[in-house]
Every structure is written in C-alpha cells, then in structure tokens.
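Every protein chain but one is kept in place in this view of the complex.
As written, the chains take the letters A, B and C, and residue 1 is the first residue of each chain.
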Amino acid sequence: MSKLERYLSVRELSEKICEPLATEDFGMQPYVYGSPPKWHLAHTSWFFETFILKENLPDYKIFDKRFPFFFNSYYQTMGERQQRDRRGWLTRPYVDEIMAYRAHVDYHMRELISNNPSEQIRSLIEIGLHHEQQHQELLLTDIKLGLSVQPFDPVYSKTPLIPDGKAIINEEREWIEIHAGMYPIGHDGEGFAFDNEYARHQVYLNRFKIASTPVTTGEFIEFIEAGGYSDFNFWHDEGWAWVQDEKVKLPMYWKVEDSGYTHFTLAGRKPILGNEVMQHLSFYEASAFAAWKGRRLPTEFEWEVASDNFSWGSVWEWTNSAYLAYPGYKKPPGAVGEYNGKFMVNQMVLRGSSIATSPNHARKTYRNFFHAPLRWQYSGLRLASDT
Amino acid sequence: MSKLERYLSVRELSEKICEPLATEDFGMQPYVYGSPPKWHLAHTSWFFETFILKENLPDYKIFDKRFPFFFNSYYQTMGERQQRDRRGWLTRPYVDEIMAYRAHVDYHMRELISNNPSEQIRSLIEIGLHHEQQHQELLLTDIKLGLSVQPFDPVYSKTPLIPDGKAIINEEREWIEIHAGMYPIGHDGEGFAFDNEYARHQVYLNRFKIASTPVTTGEFIEFIEAGGYSDFNFWHDEGWAWVQDEKVKLPMYWKVEDSGYTHFTLAGRKPILGNEVMQHLSFYEASAFAAWKGRRLPTEFEWEVASDNFSWGSVWEWTNSAYLAYPGYKKPPGAVGEYNGKFMVNQMVLRGSSIATSPNHARKTYRNFFHAPLRWQYSGLRLASDT
Amino acid sequence: MSKLERYLSVRELSEKICEPLATEDFGMQPYVYGSPPKWHLAHTSWFFETFILKENLPDYKIFDKRFPFFFNSYYQTMGERQQRDRRGWLTRPYVDEIMAYRAHVDYHMRELISNNPSEQIRSLIEIGLHHEQQHQELLLTDIKLGLSVQPFDPVYSKTPLIPDGKAIINEEREWIEIHAGMYPIGHDGEGFAFDNEYARHQVYLNRFKIASTPVTTGEFIEFIEAGGYSDFNFWHDEGWAWVQDEKVKLPMYWKVEDSGYTHFTLAGRKPILGNEVMQHLSFYEASAFAAWKGRRLPTEFEWEVASDNFSWGSVWEWTNSAYLAYPGYKKPPGAVGEYNGKFMVNQMVLRGSSIATSPNHARKTYRNFFHAPLRWQYSGLRLASDT
Partner (left out) sequence: MSKLERYLSVRELSEKICEPLATEDFGMQPYVYGSPPKWHLAHTSWFFETFILKENLPDYKIFDKRFPFFFNSYYQTMGERQQRDRRGWLTRPYVDEIMAYRAHVDYHMRELISNNPSEQIRSLIEIGLHHEQQHQELLLTDIKLGLSVQPFDPVYSKTPLIPDGKAIINEEREWIEIHAGMYPIGHDGEGFAFDNEYARHQVYLNRFKIASTPVTTGEFIEFIEAGGYSDFNFWHDEGWAWVQDEKVKLPMYWKVEDSGYTHFTLAGRKPILGNEVMQHLSFYEASAFAAWKGRRLPTEFEWEVASDNFSWGSVWEWTNSAYLAYPGYKKPPGAVGEYNGKFMVNQMVLRGSSIATSPNHARKTYRNFFHAPLRWQYSGLRLASDT
C-alpha cells in the first residue's frame, strides 16, 4: 500500500465509522471524558493541517482561521482552545462544514503526498495517521457512550463495523510460564511507535505465570454473584470508595433483567452468554477480580515479554503498572512533546488492543493508559501469578 | 380570529422562531436552566396530546409511546421523565421526528377543534396555547443562550423576529405619583389568566412614586463606572456573594471592547448606544442599581396598580415581591396544580412582558417569576420610591 | 431593673449557658450555619467594644488588636474578618482568653453605664443587649447541633436551662376567627424593636382562621406514617428536591428505634410522647404538613394580628411570608444598616419566640428569618386557613 493509499484508507475509515449517525448524533458529549463525534472528525484534520500542511505545503491557506480554536485538543504550545468539557456545547461548525474541512485537508494532503515528500514529512504523516487511528477507537467508544445515555437503548447499527460484545473465548485456559531473567522492553525501531515506547531497555523479571486467555463475562458473573462488589477485601481503598460513591454494582453497560444479564452494545441491548471477553472494566474492577481469584494483574513488562505466547487483541488489558517514563525517555521538543510525557502521572497502563482498535494500529510494545476509574473503553484483563 | 385560526397561528410561530436554526442547533443546552429548542417544540406538543387529545379525542393514538418520557417537563403526576439537566444529552428523537410529532398533534387538534368542543375543552386548549406562548419566549432566550456560548458570536438572524437590543427609550422620565388607598389586585376574570393571578383581592398601599420609563443601558453604564459592582453597600448579602463567586463585573452578554461596551444579541454582537432598555439583569443587579440610585424596586402590587399610567412591554421588570400565593389562592387538582403553586418559594416576581413575549400573551396581572441570580431572560427594572 | 443590672444579667446568662461545656466543646462548628460557642461569647463582646466602648469611653484601649479580625461576624463596614465557615478552625484565642475579654469589656461597660450615658449611648447599649440575647438562642441551638453530631448522644445537662423537648400542649385546639379588615402592622414605638419591625403600616386582610395551639409531635407522626415524606403533592418543588437530595425521612434529631420515635435533646436522647410541641422543622416540612392537613401557614401579618388571641412562645412559627422590607423601611446608615436589610431576599419569616429565646426578648412584632431548608432552630408551625 502506497503512502497515499494508506492515507486515504485511514481517513475514509473515520467517516465510515460515522455513517450510521444522524446529524444530531454528531454533537453528543454526555461526559467530559468523551468527545462529540464531529469533534474527532475535525480534530484529526486539524492535526494534519497544523503540523503538516501549514508548515510544508507552500501557499497552503488554512481552511477557516477559527477552526484551530475549536479543534485543538490540549496543545498548550498551539494556543487557546475550546474548554474540553464544553465541546458538546458547540453546534457550530456544522457537520457539513466539518466534512468540507476534511475534504479540503485531504485534497491538499493528496497534493503533498504526491510530491514525494521528505522523510521527515513522511514520518509526520505517519504520526498523523496513527493519531487518527487512535481517534477512530475513541470515536467508537464515544458513540457507544453517547448512545447509551439515551433512553430506550438506541441501535448504532444492527451490523456494526466491530463485533461489539461478540468477541468469544472458547479455548481452554492455559497457564504460560515465563522464566526469570533479563528481557528487553520497548520498541526495537522497526515500524512506527510513539515516543513513550522508545528507549528500549533491559528489565529483570522474576519467574511468573500468565493466562493464555482474557477473563470472560461468565467468570465475572461468578465474581458478582459471590458478592465481589460488596467485599472490601478485594479492592484498593480508592476502588472501594469508588464502588460506594458511585454505587457500582455491575460492569458498565450491564443490567440485570428478568431474563438475566444484558449489556448495551453498538447493536443494541443484548443478553450476555458467558463466553464473551469481559470488556468495559475499570482498573479497580479488574484488580478486585484478580484478587478475588487469588491471582494478580501482570505488569506491563511481564505482558510484553509473554505476549508472543498468547493471542491478544480482543480487549485492552489493564496491567498493574503505572504510566511512567521508561529509563532514558526523552520528551520531544515542541508540541509533539505534549503527546505523551505530560500524562505520566496517576494513570495505569493497558496493553494489547481491542476490537475497536484500527487495523495495523496494534503492536506488542504499545502503551495505552487511562485513569483507574474509567471504563468506557474496551478494557478487560488477563490474570497472572507469581507461581 | 376563530379558535382554530388562533391555534394554528400560535403553533406556527414556534416553528418560525426555529427557522434560522440548523439541525445541530436544535439540541443545545449549555446550562440546566435552559432547554434545547427541539425539546420546547416537542414538549408543547406533548402538552396538547396528554391533556387534551388523549382524554377527549376518541380513538386517538399517541404518536410514540416513548415520547412522554422524553417530553414531560416536571409533572410528577404524569410519571417518569428525562432528567432536566440531561435534556441536552438527547440526540433522539431527531428534529424531523419532532416535526412529524407536531404535524400529527396539529392534525388531530384541528379535528378536535372543528368538532365544536365543549367549553371545558376550549378552556384547556386556551391553557395549552398560553403554555406554548410561554415556551416561545423561552425558545428565544434559550436560543440566545445556546448561541452565546459558542466561540465567535454566531448570528441567529440578521433580522431576528424580535428587536433584541433595539428597544429604545427616547422620552424624558416622569415620576408618576399614586396616592395611598385600597386597590384591587389580581385578574378580574375577563379573558385568560393563570391560576396564580386569581383570587382577586384588596391591598392597601401607601403613597408611592414610580418612573414612567424603565432603566436604560446608559444609566446602567453610570452604575458600572461609579463602581457599583464593587461596593457591597448596594447589594443584598446574597447578591454580594454572587458577584464575588461568579466574578460578575458586567451585565450578561456584555463585553468591554476597545470601541466601548458591546452586547451579544440574536443579530450578533452589537455596540451599546446608551438609550436601549436595560435587559438581562439578575434581581440582585436590579436591586443594587435601585439602591445606588437612592430608589427602590416597586412591589408587584404597586406595579399592577400603576401600570395603566406608563407604557410597559419592552422588558420584564423585577419587583421586590416574592412569588407567593395570593390570599384565597387554591391549587387546582391534578397535574394542572403543578403548574404554579409548587414554585411559590424563593423566587421573585417580574411584571410586564418583554420584546420576546408572544403576541396577546401579556396582561397587567401576569405574574412571571425567576430565581434571583438568573438573567438569561429579558429582565430589567423600573425605579420606584416612597416619596 | 437598672440599666447596669440589666446589662450584667444579660451578660451573665451567656456564660451560664456555657457552664456545662468542657474546654473542647467551645470550639465545635460542624456546619457552616452554626458557630462555635466561644465565638458567640467573644463576638457579642466585640459588639460592645466596637460600637460603644471604642467610640464613647475616653481612653478606652481595645483588649487585643487582633480580636476584631476574629470576631467580626459580617460587617463589611468594619473591615476584614475570619471566613465564616472556618470559625471552627480557630483554636486561638483560647477559652480563658475569651473569658478575660468578656471581663475586660464588662469592666469598662460598667464604668460607662455608671457615668450616666447619653440617650443615644443607652440606646446603643440596648441594641447590644438584644444582640447578645439573639446570640444566646444561637448558643443553645449551636451547642445542641455540635453535640448531636458526636457519636453516642452526649448530654449537655441532665437539667438544662431550657425545657428542650418538654414544651407540652395539653389544651384542645380551637380555631380563632379573625374578620376581614385593615390592621396596623409593625412596632408601635414602645420599648425596643429592630429596624425591620418599624415603618408601622396598614395591611388589609381577608377573613381567616388560625389555630389556638401549635402542631405537636403526635400530629407530625401521623403525617410521617401517612407517607407525608414520600408524596410530592404536599411539597414545594424545591422542598421535594430537598427531601430527595438529603434523603429526609424524619424531622431533625429524630430516630426510629425499636421502642418508638426518639429525639436528641440537650438532656440526651429521649422518647417522643406525642404531646410535645413540634420543633426543628424546615419551612418545607412545615408547609408540606399544612398542605397535608388541607390547611396552610399563616402570613406574618395574619400571625401578628391574631397573636393576642392565642398563647405563643414555645417554638418559632414558620409563616408563608418572605422576609422583605416593610413599606417605608429605611436601612440605617453605617454598620447598623447591615444588621437586617441586606438579608431581605430568599428567606422566610418566623414569628413568635421559642423555649430558647432569652427572657424579655420576645414581642409580637419580632421578625425572625431563616432559609427554607434550615431546621436547627426551634422552629415549628401553627395552622391557618381561609375559612
């Protein structure tokens, strides 16, 4: 696939994700941690315009000089911007204006890419595409979130792009044993990676075991029915406060109905069968479940080392590692330096990828991260233990 | 005008108010005290459907059995409903579905009205129309509010339906003197009135004076420039806390720009000339202004008694009366009893009407009411004094 | 009683109220609407020092130049002060320093009073004494509040100064009828009164009936057991929100125990017998109770006019009048003007007095006022109706 083909196919996917939406749906932002779909569509275009076209395409005129204010996410370096929790207040620009913005950016990107750009520009384009792929996953999870707060469980699509709630585990679980030793951690430089994966370094690990399969809904139902949500012993102190303050009794999107457990999916509300991969857990829940099982979460290093030995990719997996800099990590200069480094406190690392992750966007060194109570992502867990 | 003509003309106006909006604009609800435009359009239709069609039109089928959950405002009697502060979360039903709902209701209302309905039904229809007229004013003020929080001051219409910021006072102010005595207060029974205006009763008033004109922007600028917002002496204790907590330094929608004072209007941001009627004041500001002038707000009784002696109607006028039951007030039974009585605590009365009030919806006995800090309505003041 | 005797007896009572307290108890402030006992003791002394001694006693030296910062309550005119919700943070000045402050002020007040002060000074002293009497009632209710949040229901005194929970109604209730007509309202100038009672004026009242006795605990238990706290029909919209947000199911200080209803009193937790005067109600509860009874609260004008016809004084009685200026009310100049006027918004008037009101501090024109949800005062109600 040429760079141009790759560019166009990534860009197209974002719009395809939004195809089932009505104009009204593009503006929804029920919680501050999500963003309206139209914002994602515009923000990813702003990224290409700001970091690539403006700098590298002679005579490029920005589409609308007000758009940077609307669609800068958090780059202090790039100036003032709309307050994050008020993105849902924006009715303007309209959806068709944003579509025009995308077309404008694509037109000029096509020109730029066709003119044999320098290696440095190609590398920026690659960042822009990975950035858009990250937002494609957020698009899906934010759409799910926005629809879920509507009464009467609306359906995004009877046949959604991704198999939401349909990732099934049918194999027997095995326990993979990894022996103690020194292991390299971090990206080896082949192919794309974000700055936070670099500074490949050695880590010494004790012997450990890790499950060949992620936890399923059936297993989690056992936890629920054993009173897992009401026994403080399994929870972090903070997790226990979260359970009580938020009155958490079930995983996100779940209900108990007369017919049994159901969950809200992009295809509407569906019964839970028990063999689905468990998704939409907070770190607290993942950790409490592991404690109840007498196991633990793996560290991100254990996960990376063992990952060739099991299949992953149906759900992001919470690890017991905090999101911190690797030894030797260097924050890049300028706006790109705001991409990762400034978030390295009070978040936990998730490894793998999920059903919502865009094609070619997964790799075993990828470090995803979220705050411990958040669970609107496709986040589950895999058990580990010392012996 | 026949009842049918009146019905159709009121209903048409609601849609005319929304004409300049794009689909995206119908969903905006930046603050809990406002509602999305599409919600107003549907809620007023729900009112006719619920209180009139369902009860009185044989074989009437409700349009969609989910709509009552969406569009009941606060009638506990009428069952569960969408949480008020989450009306803006609703992307469904879509705008065109709501328009179809309106058409459906209108179709059947037309049938009902054409069939010579009973006096009791005619009276319910009249309540429904006045209810819709109330929402027409809210539609305008909520649209203004929703647009005002967008960056770059969008324009609702270059020639909006109402002369926002263009109500001008050019006459000299006179002081009208009303002598002491017993006066009748409340509606006399001719024409429509809400329950809270009834129980006409006698009130004894001391002699007082009242201004022939409301306060203008020019006068309010004097207050601002004399330091009115920073001298506690003019403010209620609660008002002073409001000024400090909210860092209030100007009336709502105002800015100081290099060129002078401007305000956001439905026609965009405009310079303030000084002879506009002062609008968008909180009770606290109205009261502080009066204190600074060495005057006071009139009571609602003084206002009503004197109202034949001055012209009013450009702006709602804060009074120094709390919204309480008139002597002899009876809360009507059933859902209609929730219309007024349950709000009779901690709100202040405004009298008159505004540029946004619908035609034929104003009368001198009308009791409007809002919480003291709110100012997104067209609310100003008229000065009074004892001597 | 000479002025000096009166001065000394009022001052002594404040200390007597605090006699059962240990040093630790003097600092308690669990809620922002209460103040620590030691703060009341010092604040009332600051009032005499600031408004009388400093101005009128030649060569008077203020006790400690830091005390005005600590003990000014809300007089913006008198400069900076400790934030109200942080009075409980103050461990300094110590209790014995405050007692020394009181002694110092008393010593010099004795000197001033003995030297035949002017009428104007005598009148200021009278304000100071009434001010201290107001704080004596607050001392009692704040002590009760502070003790009530301790575990294990501590006892202030087995024989407290006031008959807390022991005001008993044994008479049959009669309905007093007052005929329609013009009535004078407000203080007639004989004896002491606060500024808010002045501007005696005429009010026209419709015929009404008012109960000869206040509501009892037994009657309120009927309301509770009839589901009064769970039927929205009886409540103001705001009151209903209060009931739900605060999960209110019982009057303040009440519990349901195996043995029946009990309430926390200054003498410890006690069973409720049913004939006690109902106390510690919010305006919302008083109003809901009246609605449930098919009656209403009287207005403050009705109460004042009828008050010679019934006995009152065991409990403050909520009226359905908002706390607003009387016609002709003039806010006095200077700090004294901050005493009443600036609170005239969003509070409801209570009339009468309670078991905690200091001797000689009650009169039928007295206008007490609190916010609708507050109920740590001795506040109950008396029923009225139109016919």
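General remarks:
The rule we apply is simple: a contact is a pair of C-beta atoms (placed from the backbone, for glycine too) under 8 Å apart; a residue touches a chain by one contact, two chains touch by 3 or more.
Because the structure is predicted, anything quoted here is derived from the model rather than measured.
The undisplayed chain touches these shown chains across the complete complex, A, C.
In the complete complex, the hidden chain is touched by one of C:Asn56, C:Gln82 or C:Gln134, namely C:Gln82. Of the listed positions A:Lys3, A:His104, A:Lys166 or A:His236, the one in contact with the omitted chain in the full complex is A:His236.
Contact with the chain that does not appear here is found for just one residue of C:Ser9, C:Thr91 or C:Asn115, C:Thr91. Within the whole complex, the absent chain has one touching residue among A:Gly191, A:Gly227, A:Gly313 or A:Gly328, and that is A:Gly328. For chain A, the list of residues touching the undisplayed chain reads 74, 76, 182, 201-206, 208, 232-233, 235-240, 283-284, 287, 296, 299, 320-322, 324-325, 327-328, 342-346, 348, 372, 386.
Take chain C: the residues that touch the chain left off the picture are 22-28, 30, 66, 69-70, 82, 86, 88-92, 94-95, 146-147, 149-152, 154.
To be clear about the criterion, only the chains that are shown with their structure count from here on.
If each chain is reduced to the centroid of its CA atoms, chain A and chain B end up 45 Å from each other. In terms of their C-alpha centroids, the spacing between chain B and chain C amounts to 37 Å.
For chain A, the set of residues touching two or more other chains is empty.
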